[in-house]
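Below is one structure, written out as structure tokens; the observations come after it.
Yeah, one chain of the complex is gone here, protein chain that is, but the others are all in their spots.
For subunit A:
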Amino acid sequence: MTRSWANPLRDERDKRLPRIAGPCGLVIFGVTGDLSRKKLMPAIYDLANRGLLPPGFSLVGFARREWEDQDFGQVVYEAVKQHARTPFREQVWDRLAEGFRFVQGTFDDDTAFDKLAETVAELDELRGTSGNHAFYLSIPPGAFPVVTQQLARSGLAKPTHPDQWRRVVIEKPFGHDLASARQLNKVLNDVFPEDSVFRIDHYLGKETVQNLLALRFANQLFEPIWNANYVDHVQITMAEDIGLGGRAGYYDGIGAARDVIQNHLLQLLALTAMEEPVSFRPKALRTEKIKVLEATKVIGPCAETTARGQYLGGWQGGQKVPGLLEEAGFDKNSTTETYAAITLEVNTRRWAGVPFFLRTGKRLGRRVTEIAVVFKRAPHLPFDDTATEELGQNALVVRVQPDEGVTLRFGSKVPGNQMEVRDVSMDFSYGHAFTESSPEAYERLLLDVLLGEPSLFPVNEEVELSWEILDPVLKHWQTAGKPEGYPAGTWGPEAADKMLSRTGRHWRRP
């Protein structure tokens, strides 16, 4: 057998042939959780429906419930029926369901893990998964050490043959500060080498985020102005209109900055601000992301350049909603922020002097994620002052979700016999120009895990750098008392508006 085998039937010019994952199986821990039911199971079905899963693909669930394989199958069935993107087909389902197994047990139960090892070995034998397995840890990070140790003890973590692979998939939060992130990485890397750890940041699986790279590096139009000479500032927003009812256990004490800014928004910043990678190979991409994260720092003083808030009860979208402190499970004196905004600088020649404003919040005006690159005003306007009163700054907005696409704002003459310039939008919408339904982020990411394609997963170093960026803000907030309240359904606390007006700017209304 030789490593340099070139499949004669493959041809890189042959773009019709799909990449199907090799024989493998997936083990999900915490299979009864929300994420698993709403995202993972439907994504697996959708992948099967698209024909991208290998023959004999197997799915093993591990949880405390006393289920049989059939009960597990029933749960997956309901999840798929309810949440899958592609139409339900009995035939696809039947064949997929043949590979379902369930192992009952707790994380500290040696026999359960031995049972799991047996199940996995049996699948290798029976369904030809060939010893390739991914372990999806959809569980609280506190349980990572015991689970990874169990996997190591039962021999599941190590492949028995150099051709086989074992991979571990984890979700945020990757720690709650730099020290805990390091600790977590150590726990994982003790058992799984870094190249087999896949950290899911589902934003990176979104088509629009990947399109950002195409937009920047495949076009001549944008790159020349993508720098401090033309860009005034950048706003990255992730707003949600939902509250935190029922998520107290996870969210209290964590807050918006740790939950969203540390991972999603800093990753979006990295993709927006990074230099052109020399190639799209995973390593080259990471190199650039790491470079830009290393150059990123919080602009101080934090009292003036950051803002945080906590939503108050009120009427939102025709419904009466409780404030955070009235939500079940939250401490009445909780200082957990549900809105966070910070100001960053990227200390490179390209971005010197351009502030990056990042904001995120719950119970805001509407659900939206976008990256807005706001340009400087034209240095000279050969019009009367009255002609350009309504002219704002040019902006390029990448709409990440919903209504994926790109908006370009620029000035245009208002029809009439007077010279009057006003802002208009030019719109590119993904839904119009391409498919009606593009794959879910989890489909792409799960397939990448099975294919062993790491480009879209942040590595250890990126996680730690992100914490280094955020830690000074978190430290400041610790001693800064309570977050300011903001009514549900608005665009955040007053402090956030002040934070920008100090620099003569204002938040875009997304």
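Basically, a contact is a pair of C-beta atoms (placed from the backbone, for glycine too) under 8 Å apart; a residue touches a chain by one contact, two chains touch by 3 or more; residues count from 1.
Note that contacts and distances are computed from a predicted model.
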Exercise for the section: Given the options "Glucose-6-phosphate dehydrogenase assembly protein OpcA", "Cbb3-type cytochrome c oxidase subunit", "Urease accessory protein UreF" or "STAS domain-containing protein", say which is the protein name UniProt records for the missing chain. Expected result: "Glucose-6-phosphate dehydrogenase assembly protein OpcA"
Exercise for the section: Kindly state which of the options A:E98, A:E122, A:D195 or A:E223 is in contact with the chain not pictured. Expected result: A:E98
Exercise for the section: Kindly state which of the options A:R127, A:R258, A:K362 or A:R399 is in contact with the chain not pictured. Expected result: A:R127
Fill in the blank from the handout: For subunit A, residues touching the missing partner are 1-2, 5, 7-11, 13-18, 20, 22-23, 48-57, 86, 89, 91-92, 94-96, 98-99, 126-128, 163, 428-429, 432-436
